[in-house]
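Here the complex is missing one protein chain, while the rest keep their positions.
Every chain is named by a letter (A, B and C) in the order it is written, and numbering of its residues begins at 1.
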Amino acid sequence: MRLAEHANQDVANNASNIGALVSFVGQVRDMNDGDSINTLTLEHYPEMTEKALLGIESEAKNRWDIIGSLIIHRVGTLKPLDQIVLVAVTSAHRGEAFKACEFIMDYLKTSAPFWKKESTNQGERWVDAKLSDDAAKARWK
Amino acid sequence: MRLAEHANQDVANNASNIGALVSFVGQVRDMNDGDSINTLTLEHYPEMTEKALLGIESEAKNRWDIIGSLIIHRVGTLKPLDQIVLVAVTSAHRGEAFKACEFIMDYLKTSAPFWKKESTNQGERWVDAKLSDDAAKARWK
Amino acid sequence: MNINILYFARIKESVNYSSENLDLPSDVKTVTALKNHLSLRGENWANLFNGKQVVRAAINHTLVDDLAAINAGDEVAFFPPVTGG
Partner (left out) sequence: MNINILYFARIKESVNYSSENLDLPSDVKTVTALKNHLSLRGENWANLFNGKQVVRAAINHTLVDDLAAINAGDEVAFFPPVTGG
C-alpha cells in the first residue's frame, strides 16, 4: 500500500507555541449505499496529488493562523477498518485548527485527484462524487 | 498528575460503521499574555466535573449522530508542552464528528468546573475566563 | 438548616476556606440570601459578594442562578468562571 503524503511543516507537538492539535482520521466503513464492502481501492494521479495537497495546505495557511499541518492519504486496496486519510493541524488557539482541519478535508474531498472503487458482493463499482461534499466545500468561499 | 476522564462509549476505531474520527488535543503553551509560563496548575471540583462531562457528551449525542466520544482532562500541575485535554469523537460521516468535537470543547471551556493558575516569572496568577470562549459557546444555541 | 459549602480557585484563596459545614438561619433560603449572609463575616467576604466580580454557584453539582432555592443537606459551591480545556 503506497502513501500520498504531504506536510507543509512538521506537525509534531514539540513546538511550545502550540496550544491546539486537531486531527481527522477517515476510515473504511463496512457498508455503503446498503451493500457490504469487501475492499475499497483508491486510484490517484500522483503528480497532480502532490500539487493539489500542497495547494490546499497553502490556502489553509493563508486563511488561518496555523502552525503546522500534515496530510497522509493512502492509495491502493484497503479493507473495512483501514485508515484512508489523516489530516492534522496545529495552532496556538483551537478555533483556527478546527476550521483549517475541516477546510482541508472539504477541499481534499472535492479537489484532490483520488477516486474510490468499491468491491461488494454485487461486484465492483466506482464511488460517485457526493453533492454534500460540494456543498461542504462551498461554505468556505 | 490525576485525570478526570469520561467516555460515553468506547471511542476506539474498532467499529466498522465508523467513517470519521475527529480529535482535539490541547497543550500548555510556553507564553500567555506576554509572560513566560513555568507551570500551569489545574484545580477542579471532582464530583461536579463528572456530572458536567457526562452532560456535555450527552448533549453532543442528542444533537449529532455520533458513535462514540471520549474526554480526558488533566488536573494538577503541568508544564509547557504537556497535554491538558483530549476530546475524540467518532461518527459515520465527518461533518457530525467535527461539529460534535468542537461543541464539546466549547462547552468544556465554559461549563466544566476547571480553573487554571499560571506560574510565571512575575509570580502566580489565576487565568481569567475569556469572552471569546463565551462567544464560541453561544454559537451552538 | 444545615448545608455544606465549597469554595474553589480564586475564591477559595480570597476567603481562605475550601469547605465548611454551616447552620443557616431560617430566612436564608436562596443563593442570594446565602451570599448576603456570608457577606456579614467581614470585608473580604463582603468584597467577594458585592457584585463587582462574577461568582458562580452550584447546588449539588449543578450550576444555578442566584434565585435558586437552598434545601437542607445541599452542597453549595462558589467559584469564579471556569477556565479549563
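One rule holds for everything that comes next: a residue touches a chain if its C-beta (ideal position, glycine included) is under 8 Å from a C-beta of that chain, and two chains touch if they have at least 3 such contacts.
Since this is a predicted model, take the numbers as computed values, not measurements.
Participant: Would you list the chains present here that the left-out chain is in contact with?
Facilitator: A
Participant: Out of A:Ile18, A:Leu42 or A:Cys101, which touches the unshown chain?
Facilitator: Among A:Ile18, A:Leu42 or A:Cys101, only A:Leu42 touches the chain that is not shown.
Participant: On chain A, where is the contact patch with the chain that was removed from view?
Facilitator: Touch with the absent chain occurs at residues 26, 42-45, 47-48, 51-52, 73, 84-85, 105, 108-117, 126-130, 133.
Note that in this section only the chains that are shown with their structure count from here on.
Participant: Could you tell me the distance, in whole angstrom, between the mean C-alpha positions of chain A and chain B?
Facilitator: 24
Participant: Counting in whole Å, what is the centre-to-centre distance of chain A and chain C, each centre being its mean C-alpha position?
Facilitator: 49
Participant: What residues in chain B touch two or more of the other chains?
Facilitator: 26, 105
Participant: If a residue has to touch 2 or more other chains to count, which residues of chain C qualify?
Facilitator: There are none in chain C.
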